[in-house]
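Note that this complex is displayed minus one protein chain, with the remaining chains in position.
Labels for the chains are A and B, by order of writing; each one numbers its residues from 1.
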């Protein structure tokens, strides 16, 4: 009896709280979206449920326009009238700007496009869209595809290998391989290559054939010509700020030995605090308050989010130009160097005219890189966050170590480069001057290991206070020196053999 | 005042719900189990507490028999009368089928056996037990122990090494090493080798001596002759469906460079969603509803669990034959190939009569592998899950990439095999034709690195949409090509030296 009574009571509370709440009552779904939902709830229940759990399913742009400054999640100050009074559903995004998308097709009476672009999202989130366009990530496709040196490296990693006489040869990789390898993260170039009719549960329907799809890479070249994919971090169709603020999202592309950010973070003090304590943090609050909402930085805290102190004083403005607080570029290239001035790095040329931000001996291609003054500004901007938990002296010394590590890791790579040059000069391998690729022989790959993996791990460990293992044994200084000793040993053997041959 | 009222109210509800709840009143523990508990609560409190928190401690088979079809967790439609009215406690399992277990011994008046086998669990869970017997995992012990090629590899990995003249020799590994290395996951062969009397806190007691124990490997050869260990995934003594559905369970055996499923998953979009959001998912519900209980697949969603859509329409039937939806076998062997027809793979022979599912040059041992039609059926069966969140075109293109990667990774391994053949042919190393092991020389191990680690990582990254890093730099295509260049470099050096010797 008692149980029944309580059951009824609880039921009543639940109904009052959830079912009849004004939040739910406000939800205005457009007719078009309702039509989408009616079918797709059956065909794609997972996808629909994600959207239902999202803020987009509960909030109209009109209401979003009234939100107080710091609490704003929608940056556009005006939104087309037609979008204002309905929640952001299927049709709101997938019928937006139909004339601009080459994949727009007629679908049950609507002009639908499959691929949502930053230009679509930018209708409501204009600031983020504009910032992201200045992000090197937005240009991640072209920065590979239009760099001839990278293209050479790509062929010698992804290409089809064949054994010809005494040598392995590599021919260019096919599209399918490229789209799941480097361009998986960098983004593919999408292209409508035709149309096909498919027999579906609701009859024959026509759909576009899209080369390079699926892809959620950060620099995807979209069917409206825009660059990027917001869904790379704001996973469809929940578009959750919680997910984007957790480091697992960044891990998707930043965990390998070439860019070990997540691994280094997870083994750092900051990562330890996150792993042990984050279940009690608040990942959805805007703005995001240091000390109250979280007690250690995630990737987003330092690089992206709008962060305030408990008095609502802004510590860092939100930015979607992710290198806004970064002075050095520490990975992916032979030597660490100041961040590039422009996000399109394919235009960079070093003294020798190669598509590299440094000379072969480490000198900076200054014209294309940010100035020391801009470096200083970005450092200070980053330090604003650190200083909420650490004192001035702590922070300064920590950055001094990073500067030292930039210098010493570059110096060690220079030693490796010196060994490679000797191999080329003495004819034991064929470099660019011998009209060979710098990436297709044993000794050349040991050299690329040195900078692409190890020097790079050393710098991440330093930059992210992940010290210890990743700075030394786990892809750090120890294997870096191993590589150099391996190169030296190989050279010695070649020299001995060569001298014998001459005798 | 109001606060006080609520506090009292909540307190009252809590007392009523938990302390006096009929759930507890219903629990019927058998006398035998109660006797076990009386002592073991003192000797093994951790173990007993795990059981107490389990469903086994709360549910009788009789009640389980009445559960509605889709909600059923117990598949047997009849259960021995004697077991029906008591919860599943210590005695219910450890005194089951005493005549069948060679480790059965008299213990305080009961015939107890130590090792519970799938045959025991199968009394209540007959469908799972039957399916699992058809799982290649059930045969994981014999598939190693009865494959002569593997035995050769094993000696050259686990064996005792000694330095003899100019060569390192390996003698077979001892039992203790084998049981904590490959057979830790694959399962040991258990054997009662004697009996011993031990002085315990409750006097002298006799116990069996069991060679190969402890072990929870998936293909354990049990003391009743059955194969497998349910506790490999359903960890004793909680036997939690929650744990089995989380990817950490699979990680125990699927995380190394030879089978990087967990690492690839954790860096994939699906893994990202799991890591960021799973604290709000429901891991105990049966059936398991897409979109409601979880919003991204874990290992179990695609490979094992009964999954339904929000209308309770079945998307995937539960299966404990884990390759039921797998068309390709992508790891552990030289080339990717269609899944084997039979779970006992030790019977497979290639054209050359070797225990391999492919020829040395990659051709399939068709007679032993599933047909293209069966491959297609399994692919469709897997795609049923994908299609709940992704459209047809997305899914089709994604599988096209996988097919491409199967082809290209096999082709790259063929290049490595070509280099090894040249080494053997020219006498720089001794292969099977020279009556040598293919696994005990430098160049041979570089070859096995190529397929055992790298080609394999490339395929996992492709198959699990973990693209990016694991497909390229993290044990992927880059180190794969490095290995080939290393082999080629070594061959070149051998040839130069050899030619010099001839001059």
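To be clear about the criterion, a contact is a pair of C-beta atoms (placed from the backbone, for glycine too) under 8 Å apart; a residue touches a chain by one contact, two chains touch by 3 or more.
All figures in this text were calculated on a predicted structure; none of them were measured in a lab.
In the complete complex, the residue from B:59, B:126 or B:158 that touches the missing chain is B:158. Here the missing chain is touched by one residue of B:39, B:149, B:333 or B:497, and it is B:497. Residue-wise, the contact with the chain that is not shown comes from A:471, picked out of A:159, A:438 or A:471. Considering the whole complex, the residue from A:166, A:400 or A:433 that touches the absent chain is A:400.
One chain of the complex is left out; on chain B, the residues touching it are 3, 6-7, 10, 13-14, 17, 41-50, 53, 114, 156-158, 160-163, 166-168, 170, 174, 176-177, 179-182, 184-185, 198, 200, 207, 209-210, 213-214, 216, 235, 238, 240, 242-243, 246, 248-249, 251-253, 255-259, 279, 440-443, 445, 449, 452-453, 490, 493, 497, 500-501.
In the full complex, chain A contacts the hidden chain through residues 7, 10, 14, 266-269, 271-273, 275-277, 279, 290-292, 295, 309-311, 387-394, 397-398, 400-401, 404-405, 408, 411-412, 415, 418-419, 461-462, 467-474, 476-478, 481-482, 484-486, 488-489, 491-493, 495-497, 500.
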